[in-house]
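Excluded from the complex is one protein chain; the other protein chains are retained at their positions.
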Amino acid sequence: MDLNLDWGVLLQESPTGDGPYWQLLWTGAKWTVATALTGWALALLVGSIVGVMRTLPYKPLAWLGDAYVEVVRNIPLLVQLFFWFFVWPELLPREIGLWYKQDMPYPEFITAALALGWFTAARVAEQVKSGILSLPRGQKNAALALGFTLPQTYRLVVLPQAFRIVIPPLTSEFMNIFKNSAAALAIGLTELTFQMKQMVEYSNEVIVSIAAVTTIYMVMAFAVNRGMAWLERKSRIPGMIGGGR
Amino acid sequence: MKTCLTLALALAAFGTAHAEELTGTLKKIKDSGRIVVGVRDASQPFSFLVGNKQYTGYSVELCNKIVDQVQKELKLKTLDVVYQPVTSQTRIPLMQNGTIDLECGSTTNSMERQKQVAFGVNMFWVNVRMAVKANSGIKSVADLNGKPVVTTTGTTSDRYIKLHEKGKSIDVKNLYGKDHDDSFLMLETDRAAAFVMDDTLLAAKIAASKNPKDFTIAGEVLSGEPYGIMLRRDDPQFKKLVDATLTAAYKSPEMEKLYNKWFMSPIPPKGINLNMPMSDKMRELLKNPSDKGI
Partner (left out) sequence: MIDLQLVLDNRELLTEGMLYSLQLTAFATLGGIVLGCLLALARLSAFKPLSLLSAAYVNLFRSVPLVLVIFWFYFLIPYFGFQIGPDKSVFITFTLFEAAYFSEIIRAGIQSISRGQLAAAYALGLTYPQTMRYVILPQALRNMLPVMLTQTVVLFQDTSLVTIIGIKDFMGSTSVVASNNGAMTEMYTFAAIAYFCVCFPISMLLKRLHKRIAVIR
């Protein structure tokens, strides 16, 4: 075996003119975090809406929500990334499409965040739906019987509990979005795995590059895990064991 | 200097190569009875896939000459030739770790890469330029200010625009395609205003596109680069054989034919013609073979 192990390479200047290699990785880590967080914000918003939609007593809305979740869950993320990057702008009116392609700032970042957001939203929606359905039916009925409107019932009774119940399953979805963001290297997002590839290509320090990037991902996963555990403790519903499934 | 020496040594020692004890790649090939050739899927006209399984191109043909010579030299009755597709990110690791024995693609022979791998005598000369839409009015790198520019990741071209950018004090948005197809698609769909790459690759992509007239190669030469056939480093025996085979090929009258076949005639799969007459730089390169990198 002929493995190069020169940890000093991290301090060496990269030939891309972007500073030393550690800085390349640092830039990559920042893009990974930015993409994951932006995508997550979108996923929470859309996922909650779709999740609620699927539990509503209006058939067309519930069907629409189900259809969205099924479409997104049954097409690979990579294909969806390509779709949003290459196909989508062609379907838009020409001017808007051109803006999307040329003038939109950070096109690969925005596309990746959007694609990841839509993708993860389907998973969030699934959790939100099962969170809502896991509540005792009596609560919703009681609220309606007390004269609450349906929106009031959701806002004041169902959702505050459902959101606390879904925090544990959402932890793994939150971790997934960090991991899934790596697929965005295929559309040229200069995230962490992209930078590892660059570093391997330019420096040829395979082991060092891999070890450094793997460590960064593990630190991220650990941080997310701890953060969500803290949130889970804070939001536990009194009287329920563990507050979830 | 180093090159001349290598070449002299190569020619001097070639005749006796088979008499020595085999080392490195040649020993590996002899022992396993197979040679693994790294090829590209879509580096027209150098190395590309035709149909399902068949790899062909300018570099592949040169490599086939080397493979024949290896078989002759090692006196092997049969030699199993395996074509292993590589990408610009994987070709160097795969060469170093022994997966491929010879890389026949469109790899720039650079000093940086020579720290990691070796090259046979240079086989082609390309200029790094940009492809733009014909109606875009872009004539020079200076016209790119504020515009998105795409390059393919892991190639040497991505830094030229950056270096040039600094020189001209212009500001461009750098985009990265995962391969040349993606990069060209970005240009085709107006996602990028220019695609910076070796001119032959650009010409090939343009010729293969739906509407070749929509594109043109424009702007100053950002850099000139020799292409080389890649081998493992510190393997003098194999390098000797490769260099001697290539040098002999360059000197033969068939070389003109080989060049014309790939650069001046219709090539598969779509019968496009690149129409790139041999440049002076290229003529010089064939006349005085050298493995000097940039």
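A few notes on this one:
Order as written gives the chain letters A and B; numbering starts at 1 within each chain.
Here, a contact is a pair of C-beta atoms (placed from the backbone, for glycine too) under 8 Å apart; a residue touches a chain by one contact, two chains touch by 3 or more.
None of these values were measured; they are calculated from a predicted model.
Interface note: of A:14, A:120, A:153 or A:180, the residue touching the hidden chain in the full complex is A:180.
Residue A:86 is the one among A:68, A:86 or A:100 that touches the chain missing from this view.
Shown as candidates are B:25, B:87, B:152 or B:237; the residue that touches the absent chain is B:87. Touching residues on subunit A toward the chain that is not drawn are 1-3, 70-71, 73-80, 82-83, 86-87, 90, 175, 178-183, 185-186, 193, 196-197, 200, 206-207, 210, 213-214, 217-218, 220-222. Of the residues in subunit B, those that touch the hidden partner chain are 36, 41-42, 49, 52, 84-87, 89-90, 93-94, 97-99, 178-179, 181, 184-185, 188-189, 208-210, 269-270.
The criterion applied here is as follows: only the chains that are shown with their structure count from here on.
Rounded to whole angstrom, the centroid-to-centroid distance between subunit A and subunit B, based on C-alpha atoms, equals 39 Å.
Subunit A makes touch with subunit B in their complex at residues 2, 15-17, 86, 89-90, 98, 101-102, 107-108, 185-188, 190, 194, 197-198, 200-202, 204, 206. Contact residues of subunit B toward subunit A in the complex are 88-89, 92-93, 96-97, 112, 115-116, 147-148, 150, 153-154, 158-159, 162-163, 166, 175-178, 182, 185, 189-191, 193.
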